[in-house]
Every structure is written in C-alpha cells, then in structure tokens.
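Read the structure below first, then the notes.
As you look at this complex, bear in mind that one protein chain is not there, while each of the others sits in place.
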C-alpha cells in the first residue's frame, strides 16, 4: 500500500508529525553517481521558511536537513538517501485546547475517526509541515533534471486580498520546460494523471487543470486542437492548448498546469464546532498562522512536478530493450 | 510499474486496442462470495453504447462481455476475474490515411515518438474504447458498494452548443453518496488525490476539482470552512465546501467533484498537420465521430469513482488489527 | 496487492481456473519493437503437453494460445500483451466427488477456508494448469534475452523411482548463462531472493537453493569463497560457489540454482481424509494423473527464471541517469 510513498523509479517515502521528534524521508531509486549541491537543497527549503513576507506565520523553524545515508563523498550511490529535519520549536502544550476539539476544515476529525487516535499537536501528520521532505526530494530531482536542461517554474496567478484575521485562497501555475517527448505511460500512469495526483496531495489543494483545463469545456474542437508543424528541427505544435500532454504522454512542448488552493482553515475568528463527544463548542485558534498557502506552496508545487518528471524519465528507459 | 493497472486492494488491469482482437481486463482482489448480477454490468455498458443520441458516432459496437475466470456459480471466488469484449466491427483499412499522419491533439504523435511503433487503427491503445473494461470493473464495484448503501451518481453540468462538423467540451459532476468516514490514506494516497488521478486517466479530461474546487481560490477562510455540528446521531458538517474530504480522508459527507473534458479532437473539418517525416499535409478525418464525450463519459466517471471508493473501503480494513 | 501479478518492469498478471472458460495472462511492460516468433512460444507450451512420456497424465489439452493485444504486424508495441488458452477438455462433472471432500496435500482445504467458496473442478485456481500463462510469458522473455545472448537451461538432477499408483518427487537445476554483471537490487530485491520467490510459486516446490546452497552450511569460508581473477578481458571468479550472485547482485558468472519438488499429491490409492463438515471419509482420486512434476515443470522453471532476468535487466537501466 505504502500510502506514504510516492513515485515508482524515483520513490520518496516520508514520515513525521508536525510536533514529533523529526520529519524526514527516504528516497529509493535515486540514480547513482550524481554530485549533489546541498546549498541548492537548502535554498529550496528556505523559500518555504516562514517570516519571509507578512502573509506567513511567525513560528521559527530552522529546518536544517541532515542526510543519513546514500551519499558518499558528496555523490549519490544508488542506495536509499535518508534525511531528517528535527522539530526544534515544538511545544505540544500549545495545543491542549484542540486535544478534544475538531478544528473546522482541518484533518483533526477525519484522522480521529479513521484511526481512533491522533497526534493532535500542530495537526500531527496532517500538518503542511509534513510536506517539507517533498521539498528536499524535489530539490534533488531538480538538480538531476537540470543536467538534462529541464527546468521547473511556478508562479501565483491569482490570490485573494488579505483581510484582517481571515485567510485567502490562490491559484498557482506550474511550468515544466524542455520536457522530452514520450514521458508518461498508457492507461493509468498518464503524465497528466500522475501530475494531478501529485498536486492534489498538497495540503489545501482543491483543483488541478492542465493546458486549457476547465476552459476547454467551453471551447470547440476547432479552437482547442493543436496543429502539428515542423520547425526545421523537430515536430512541434503551433499552439499549446494541450499543455504539453497528448494521450497522457508528453509531446515536447512545455507542460503547463494550474493548482487551486483553498484558504488556510486557521482563521483568527472564534468558530463554532464540536468536541470529540459531539458537544457544541466555540474554538479560537491561538498563535499567528499563515494567511495564505502562497508563497510557501510554490516550492512544493515545483518539488512534486520535479519528482514526477524525473520518475517518468527513468521509467521511459524501460520502454525499449 | 504496471501502468495498465489501477487500484491497490481492488486492482484492475486492462488491455486491448480499438481495432485489435479484443479489449478486456483482469480484476485482482475482488472480495469473495459476492453474487454478481451480469445484467447490471450490461446496463452500464449499454449506457456507453453509441447511437443513443445525436451527439454520438454511428459505429456499431455490440460490446458483449465474456467472463473467463474468477466466478463460480455466479459468485466471486476471490481469484482474478478476467473478461473480454471482442472488437467485431473493426476494419483496419479504414485508417490507412492516418498510418503516417498525426491527427492533431490525438495520441498518434506521442505514442509514435515514445515507442517507435504504434497500432494506428482507430487510435489503437489511445482510443476511448479502451476505457470499456473500466466500465465493467466499475459496474462490479458499484454492486459491492450497493451492499453498503453507497451510491455513485454523475450528471452533466455544462456542455457546449453543438455545431456543424465541430465538437464541444463539457463538465461532468460526480457525487458519491453515503461514503463512510475514514476512506483515504495519509500523505500520498489521499482520497481526493487518488480520485483526481482516476478521473484524469479518462480520455479528454483536462481538469479536476473537489468541493469548491477552483472557486475556493476566490474565497476567504471564514466562508470556505465547514463548521462541525452534531445532528443527534453523528458529527457532521453544516456545509460541504470541502466536498466530503478533509485532510485527504472522507468525513462522511457526500464526495462531490467535477471533471472538465475538452472537445473531442476529431473535427470534420480539414486540418493542417504533418506526416511522420515532418512534411506538412492536410488531414480530413473520415467517418462519423462523436461530437462530445458526454453522455458516453458518464458511466466512465462513475466507474472510476466506484473503483476508488471500493479500494479504500478494503484498504481501511488494514488500519487496525 | 496484485497477488496474481509477478514482476516489476516486465510484469505478468495471470488468471483462470483449471476447468473454467480459459486461462491466460497480461504482460505489462514488454519492451516495444520486438519481433516475436510465435512458434517458439508454442514450442515451450508443447514441452509441457501431457502424453509425452509415461510419467504424465493422459488428459488432452491442445493449449492453443490466442493473442488479443499488444502486437502489431508481429511486433510488440509497448502496450499490454494479453493472451488466453481455452480450457477445451473440461468436464466439471468429473469432480463431483471432491466437491465437499478435501484431497490431502492439495489446495482444496486452504482455499475453502480462506474464501468460503472454491471452484473445485480440477483444483480450480490451485491447479498446476494455471501456470501455463507463465510459460507463455517466459517464452517471450526468453526471446528478448536471446537478443542479449542470455540463455536459460534446466535439467533434472534427481528423480524418484516410479512405483505403481504412487507419485515421486524430484530436484531440478536451472542455469542462467551469460548473465550481465549488476542484476538485482539491494536489500529486498536481491536477485537470489526474487528468484527464490519465483521458483517457490511453482506448484509442489518445497525448497530452493543457489550456488552451494544447503551444502554451504557444511563448508568453511576458506572453501566456499570465490577468489577474484582477471581473465585478460574482465574480472571473474575462479570458482562459482556463490552461484553467480554476490550481495544479491549478479557477478557475471552463471547463475546456478536448484528447486526441490515434492511428489504430486494425487496418488492412486484410497486415502483417509475429511469432508467439509469434518466427517472422516475415504477418497479415491479418479482418472489418470501425472506421476511426477518432471518433465512438465522444466519449462516452468525456465520461464520464471527468464522473467526474473529480463525484469532486472530493465530495472538496471534506471540505476543511472
């Protein structure tokens, strides 16, 4: 089942709760012989660090990553790369008030119902902090993709107007540039399907679209089709309504996709909810929280896109003997 | 890798090309001892049959399903259920004109580039006809879900206006009713992520959203949060902006999602494209094709949703000893 | 879970019961562009055909394989290769006497207990006939391996003396020749571990060993170690006590392994057993059955070895970018 693993050839397993001893991951299948630049990994992590602008919470997380295995003299060895990030600023006592109360639109209720037990501190396994290991693995994937001239970008294309004590949603656009033709597998491992899967695992993601996306539903075939042309060097498409994927397989154009994020549920207003016995209660979330997933979510979107792309590059090697 | 398999505990493997000998599937992990009603399977298949309204192509496909294994005296035995549907109306010669020419926004180009070979007749493995085995497996999943009072529905909520020779897109909404609390697994097998994955494997799907979806990006937290209440029997949410999933796990409310479909690329106009050598050419697609994926796609959306739901119901059994 | 699938990059899913409509398989991940010689597949199947010598049962099984997908103009296309073999000579009525009685050391009892239902005719899913799809997939794997000069052989190194009405066991030795260095993956996908797994899935297999095997337990390190030498061309070992695998990874020497098979449990004597209610009863197995798994099992041993080898050749491509 491995619900905490993602990827086939390049596979990340993550672990950890927001306020436990540590969060971390194990990368199985990272190609051997790659010299890793750890400063690039730290750079990705620091993009996610709080306190960078005024939409983010003030909790201090140094987020130092320690590598435990799979590297030798700075190079990958082909064996699992394990790493961890200690949770230094974790005070479980801060969360006594949500021990028996379900925060609206958080994972408290569903985890409690599913398992009959939950680590409530900081949201436990449901916290967005548990996505950090993806940023680390994505940063490694990016470095390997860079050796193939493949680049991942993301930018915010819509964001709500910040309001007092409330939170806002956003839409992020991702672009994978210089994608080789032929990534993605038929039927159930289509590039777009796995990319959708990857993006929808990010906390607060509520929608995914590729190319024209939902807009395509309002188009006619004659408008939406991408005409093939020969540019003197290779076959390309004149337009890119498809977003770089046709029949589930990349066609060599930029992969362009968007992810919709709901507002973070931790608003600063008192909210009506129930406790674990079903009694009505009023909850006021303590501390300072993020107003919007942006910009923290940008490195996450890029990380997941990088892992998906690298995975398919490795899998493609098996298409021919 | 198993790119032609979907599901973990209830796992469907599909095979077949549009104009090969047959298409079909193997279901591994269907619970034992379930009495199957084959007429319900046929009913799902007939919902997908062409010629039901004037938006669909006229090709006659009887689509009779033959079961080969896994059933004994009408009941599932726990061993693999294999089935096939013969391709009776298949004339490869009809497709000589696309043998060396890439139809715009079809899978012709990407399959050719990926594998260096393709079965071009009727689109081969890329044809929407290859989704039929999902409808069969979904019909079986639906029957098992019905024993738990779980019901899957779908309806068209947006469709383009039909035009002469052109094709149109659509948006389909799916609803899973009476979902148990606790389906979905943490991290990478979130219910919404696997559902997105499932839906994006359907041909022509370009977008997926759950609950408020892309609309959530324009909302504030105070508007989008779902307050918990106790209805006298169980804890529920007052609203369902989340679409039945919180923290990746179902909360017992209806799962509500939407899938955007692009217009079918087979327009009846002459189109500019290139051949396999990159030479510019004009292509006029022959025969009568569907104008829109709707209504054929409705049983597909329901089938994939049924498989995902049943799979998670089985997986949930492993959460406790 | 996919308990009816074997392999990672080259993955076979099998289905079918001994006396159902058909048995068959789906190969997912066969490399594209390989021209298959169907006569070689039939030759492997015919090696397994009954009536070849006097140790085998007289049931006539034509075992004609029909390919349904994944081939185009004789070549593999990279999409799933599905095939089936109809069960033509199947009379369920012959097995009325074992409907409610458990044959000693067969799978009747365990299947009934596990699933609460079983297809009893001919042993159902537990019949050795259900291994035939492995022979087909193995024959395809062998052809692909042959393009790399890799050859699989097997021979009987021990067999019991045939006795009136009784059955006998045997030991089969397999050899994989010209294996590339570097097949197998660290930790849990060691070449020897996956090979053991593969061999132990064959009906009646009770033991597996590689290289010196059980004999190694009686050796000293100074006797059992394989000294490295340079043969002018490449590094090799002077001896091959390891059986071609060191640290779970092939070292370029022949892979040599042995599989022990118990006597077929269908003896022609009356046997004491119980029925489904636990009542003591005497069972006399009808018809003519095989005396020994040999020689039918030879193509099975080779087929599984071929699939394992090809799978690891494909997986090795992912070790480096």
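Each chain carries a letter (A, B and C) given by its place in the written order, and its residues are counted from 1.
The working rule: contacts are C-beta pairs under 8 Å (C-beta built on N, C-alpha and C of every residue); 3 or more make two chains touch, one makes a residue touch a chain.
Keep in mind the model is a prediction, meaning the values are calculated, not measured.
K.L.:
Return the single residue from A:8, A:175, A:242 or A:309 that touches the missing chain.
P.N.:
Result: among the candidates, A:8 touches the missing chain.
K.L.:
Which of these touches the unseen chain: A:17, A:108, A:209 or A:290?
P.N.:
A:17
K.L.:
Considering the whole complex, which of A:65, A:84 or A:137 touches the chain not shown?
P.N.:
Hidden-chain contact among the options goes to A:84.
K.L.:
Given the full complex, what residues of subunit C touch the hidden partner chain?
P.N.:
Where subunit C meets the chain not shown: residues 1, 3-6, 8-9, 14, 102, 104-111, 113-116, 125-126, 130, 158, 160, 163, 166-171, 181-182, 184-190, 192-194, 196-201, 203, 205-214, 216-230, 234-235, 237, 241-243, 246-252, 260-267, 269, 271-274, 278-280, 315-316, 318-320.
K.L.:
List the residues of subunit B that touch the chain left out of this view.
P.N.:
Its contact residues with the unshown chain are 9, 29, 31-34, 78-79, 144, 147-148, 186, 313-315, 317-321.
K.L.:
Provide the residue numbers of subunit A that touch the chain removed from this figure.
P.N.:
So the residues of subunit A touching the missing chain come out as 1-5, 8-9, 11, 13-17, 20-24, 26, 28-29, 32-33, 66-70, 72, 75, 77-82, 84, 114-119, 124-125.
Following the convention adopted for this analysis, only the chains that are shown with their structure count from here on.
K.L.:
Please report how far subunit A has to rotate so that its Cα atoms sit on those of subunit C, a copy of the same sequence, as a value between 0 and 180° in steps of 5.
P.N.:
It works out to 180 degrees.
K.L.:
Which chain's centre, taken as the mean of its Cα atoms, is farthest from the centre of subunit C?
P.N.:
That would be chain A.
K.L.:
Whose Cα centre is nearest the centre of all Cα atoms in view?
P.N.:
It is chain B that sits nearest the middle.
K.L.:
Tell me whether subunit B and subunit C, two copies of the same sequence, contact each other through the same residue numbers or different ones, using over half shared as the line for same.
P.N.:
Because over half of the interface numbers appear in both copies, subunit C and subunit B meet with the same residues.
K.L.:
Quick one: subunit A and subunit B, Cα centre-to-centre, how many Å?
P.N.:
Whole-Å distance between the two chain centres: 25.
K.L.:
Would you kindly tell me how far, in whole Å, the mean C-alpha position of subunit C lies from that of subunit B?
P.N.:
Chain centres of subunit B and subunit C, defined by C-alpha means, are spaced 35 Å apart.
K.L.:
List, in ascending order, every residue of subunit C touching at least 2 other chains.
P.N.:
Residues 9, 29, 32-33, 78-79.
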